[in-house]
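First up is the structure itself, then whatever we jot down about it.
Heads up, one of the protein chains got dropped from this complex, but the rest are sitting where they should.
Then we have chain A:
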Amino acid sequence: MALETLNLEHIPPTCQIYAAFFRDVSNCEFLHAQLLSRNSEFEYAFIDASSIISRSHLLAAVYSAAIVLLDGTLRTPNVHSEIVVSLNTSNNIADAYRKWGISPGKTKDLVVIKVVLCPSPAKETASTQTQTPQAIWDHLRQHVKGTPTPLTDAELAQATDWPKVRKYYRLNGVPALERLADEQEKIQQSERLAIMGMALRGL
């Protein structure tokens, strides 16, 4: 099973986070349509991997969405939309979906995040019982037509569309990046700046 359970720091076990990565997805139109019709069986965050730099970049968005979920201060309909919006540097939801969400005809590689909140790990409700990792994975395998891929920095890097990322996070002409000669370091610092832009979202 290629569904990964994410154990983030400062996230209680009542909040379970799962992630999967599919390359060469061929049915984005279908998945996009499920989101638009608010099909409750498709409560996932679908993220276009070409606008993702690395695991840390992705996890930073997941973390901030999980924190507002736990706080009860969601500013979008649910935690999954909150993840997509958390990747943006502004509070514009439509803009966030256009840039980081799944777009029919454009998205090739897809990151899927699923957050399941159970009030108490002891007494599981009916809804959490149907949302075991195996059930989630089976559902994804059935509906996402793509190649399951490990969610690693190396795999994510292959999908990254840098001109796009640089535009989204305003990384062009930044003195702190221009002066770096080493390509690896440039990527690292770009990731930092992207995370910083997300942390300061809407300020």
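The rule is simple: a residue touches a chain if its C-beta (ideal position, glycine included) is under 8 Å from a C-beta of that chain, and two chains touch if they have at least 3 such contacts; residues count from 1.
Operating definition for what follows: contacts and distances are computed from a predicted model.
Undergrad: Refer to UniProt and select, among "Signal peptidase complex subunit 1", "NEDD8-activating enzyme E1 regulatory subunit", "Serine/threonine-protein kinase BUD32" or "Nuclear pore complex protein Nup85", the name of the complex member that is left out.
TA: So, among "Signal peptidase complex subunit 1", "NEDD8-activating enzyme E1 regulatory subunit", "Serine/threonine-protein kinase BUD32" or "Nuclear pore complex protein Nup85", the name matching the hidden chain's UniProt entry is "Serine/threonine-protein kinase BUD32".
Undergrad: Of A:36, A:181 or A:200, which one is in contact with the hidden chain?
TA: Checking the options A:36, A:181 or A:200, the one contacting the hidden chain is A:200.
Undergrad: Could you please point out the chain A residues that touch the chain left off the display?
TA: Its contact residues with the unshown chain are 8-13, 56, 59-60, 63-64, 67, 70-71, 73, 174-176, 179, 192-193, 195-197, 199-200, 203.
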